[in-house]
Every structure is written in structure tokens, then in C-alpha cells.
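Left out: one protein chain. Kept in place: all the others.
In order of appearance the chains are A and B, and numbering begins at 1 in each one.
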Amino acid sequence: MTPRADEAVIVAVDLVPGHDGTTELLVRLRHPNGAEGPVVLDEETGLRLMNNCGAASLGDLVGQSWRRIVEGS
Amino acid sequence: MSLSRQRRFVTPGPDETVEALALRALPDQAVETAVDAIRSWNLHIFAMRKPAGLLLGSDVVFVEPPVS
Partner (left out) sequence: MFDLIVRDGLVVDGSGAKAFRGDVAVKDGKIVAVGQVSGDARRIIDAGGRVVAPGFIDPHTHFDVQLLWDGAARPALEHGVTCVVPGNCSLSLAPLKAGDRRQVVGMFQQIEEMPPEAFTQAFEWTWEDFAGYRAAIETGLSINVAPLVGHSVIRLWVMGPAAQQRAATPAEIVAMQDLLRECLAAGAVGLSTSFVDTDENGRPVPSRFAQFEELDALCAVLGEFDRMLQCVPEFYATDITIARIDQLAELSLKYGITTTFSPVFDNAGTPENVPRIMARVEEQFARGAKVWPQMQTRPLDLSFSFLRPSLYFARLPRWSRVLRQAPEIVLHALRDPETVAKMVADAGPDGGDKMLGRLICRGGDAAPAAMVGRTLRDIAAERGQGCAQALIDISLENGLDVAFLDADIGHDNTDRIGPMLAHPLVHIGASDGGAHLASFSTYGDTGYLFSEFVRKGGHMSLEQAVAKITGETADIWGLKDRGRLQAGLAADIVVFDPDTIAREAELPTFDMPGDGMRYVRAATGIDTVLVNGQVAYANGAYTEARSGVVCV
């Protein structure tokens, strides 16, 4: 699924520790207005995103639409 | 000291749907477009909430993208 030009896309991804000892996914989104903002996804949501995107590694998430994050939630 | 500009948000009214909230927050947009925008700016609600899509009275719902 190629993101549309007018929607938020993932531009960076990293792993971060959650306050409860789990591994969480830090996703940085670039919005159509050019602004970027980070969102930390809990482990369950992060795993679902990787599955949604068929991602083998974190780098595979870059360029994906924000819609993949809410898919199947 | 004056407060610096931060990202604007609203809180949902009792039983308010995302469609109603989107129309309230973004009255100049078509409802589908407005809902889409609200969802993309509020992944803490629309990606991680159980049950999915449940709007809560205490929610912070952003009505604009991050301030650049």
C-alpha cells in the first residue's frame, strides 16, 4: 500500500523501553503540513504494525502510511 | 509570563461520536476528511484503545497536526 501524498507517513522508527519493562515502538510521523511528531506505540500495537506491514525489520516500516498503525485495532 | 503556543485539543462530550467531534472541531471539512484527520492525529486513541474507537470523556483529542 503506497501512502497518498496528502496523508501522514512514518519517517523514522526506533525501539524504546516502556515504563512497564516492555519494548515499545517509537514512530515518527510526517504530516502533510510538513510537521513531524513522535508517538510511542505499546508493544501489542507495535507488533501488530509490523505484522500489518509484513515487516521483517524496523526499516521496513519507514514510508508506510499512518493507516497501517490503526489497521486491525 | 504568557503561555507559548501548543497543539490545540478538545475533549469529547458525553456520548459524542468521532464524527460529531470531527464536525465540531473541523467544521469546514467534509465529515470523512475530518474524521480521517482526527484519527491520524490521535493514534493514542485510535490505535491503542480497547475497545477500538471508544472515545472517553477524559480524552485529549488533537484537532491539528503537531505544531511545526
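Observations on the model:
One rule holds for everything that comes next: a residue touches a chain if its C-beta (ideal position, glycine included) is under 8 Å from a C-beta of that chain, and two chains touch if they have at least 3 such contacts.
For clarity, every value in this text was computed on a predicted model and none was experimentally measured.
The missing chain, though absent from the view, touches A, B when the full complex is examined.
Even with one chain removed from view, chain A keeps its contact list with that chain: residues 14-26, 37-41, 43, 46-47, 50-51, 56-58.
Residue positions on chain B in contact with the hidden chain: 1-4, 6-7, 9, 11, 13-15, 43-44, 48-51, 54, 56-60, 62, 66, in rising order.
Convention: only the chains that are shown with their structure count from here on.
Averaged C-alpha coordinates put the centre of chain A at 19 Å from the centre of chain B. Interface of chain A with chain B (complex): residues 7-8, 29, 31-37, 39, 41-42, 44-45, 66-67, 69-70, 73.
Against chain A, the residues of chain B that register as touching in their complex are 36, 39-41, 43-44, 46-49, 52-53, 65-68.
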